[in-house]
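Only one protein chain is missing; all other protein chains are in place.
So, subunit A:
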């Protein structure tokens, strides 16, 4: 068993890994490194209850469910990894040595591409509790009009919270509808209707081309790709996330904009595609193969995945050989927006068709089931979460798609003019791809290796 374990990333995955280590009897040192100054906290409420004013951004601390007896290095960023020496290098010049390392550095909000515009007073991103506290304060002040840039889950939740508070909101989404990247176009149309029914000024197929400030550096106007302008004093940039892997540059690990590649046991690969046996990854930053999804390397930004993967990683850090476990949990996530509880199980983007299996779109309560080449691969419930376990079981057993038609609460019709599955209309992943460029170098067997040429721009 190792004597010293370093966990880089002191959020949900890092915390749960540390708890699991102790629960499984590990008695050596645990060093928790986190770039934020505070102990681990929960992020899902930041775009929901915090913005609604129901809870303070500083009251979302995660419980420490057992004594961790850890060394905490908070408020200091990891800047490098020396695998030969077994050390994590910190921004303050210190370093942390390890026998086993867990990489759980997660993601950060993708910043507005123009740094000067992004620095205007009134331009926000939402990832940390400080972000949420600042945005909440601005919402409390009663802005004239909010602009939300991007209608993924975070952007949609922010728009929902603002409408619930009576704030005028414009949402600019580059794609054809909200949530398209996660749920496909078929459900995106429903999401768009949901936005509009709640009074959101939703503009799809539109990007924000510029943000303009006044003479005192306060945001006052946004320019749109359709030629329009929008007077606004608050804009939230909700353009997804960037994985925190830059600190691993030069470490020789297979880490890049898509995350840290690891096996189903959470062991990280090096650039050559060889498994390390002392470095593990978990949470949003990890990319792992999932057998239900053709062993593709999938990175998931899900709360539940962070927990499950961290537990497996921690177990495997102190287990050896056949006692090691695979991380095989079926992915799942949830969202609350516009009065609707959305829950998903499986990978909706891994699909070619979708159908409404129960409930009705008109009543805003239904189960959408996704299929890929004739088997069930995902299900998304809108105010119907009670059925999720059934559909998870269908996914786990590769049940045929479309699923059994004789069930309770069958929909009257699937979509206007149709009575069965329709294309799920998921964006082609090739278009979204932004992988690193690598080169094979060396001639002799002991020098031949993979070299990172450059990161593609994300």
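Basically, contacts are C-beta pairs under 8 Å (C-beta built on N, C-alpha and C of every residue); 3 or more make two chains touch, one makes a residue touch a chain; residues count from 1.
Convention: contacts and distances are computed from a predicted model.
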Query: According to its UniProt record, what is the protein name of the omitted chain, chosen from "Cytochrome P450", "3-isopropylmalate dehydratase large subunit", "Tripartite tricarboxylate transporter permease" or "Stage V sporulation protein AC"?
result: "Cytochrome P450"
Field: Selected from A:112, A:247, A:303 or A:387 as touching the chain missing from the view
entry: A:387
Field: Chain not shown, touching residues in subunit A
entry: 357-360, 363, 365, 386-390, 393, 404, 406-409
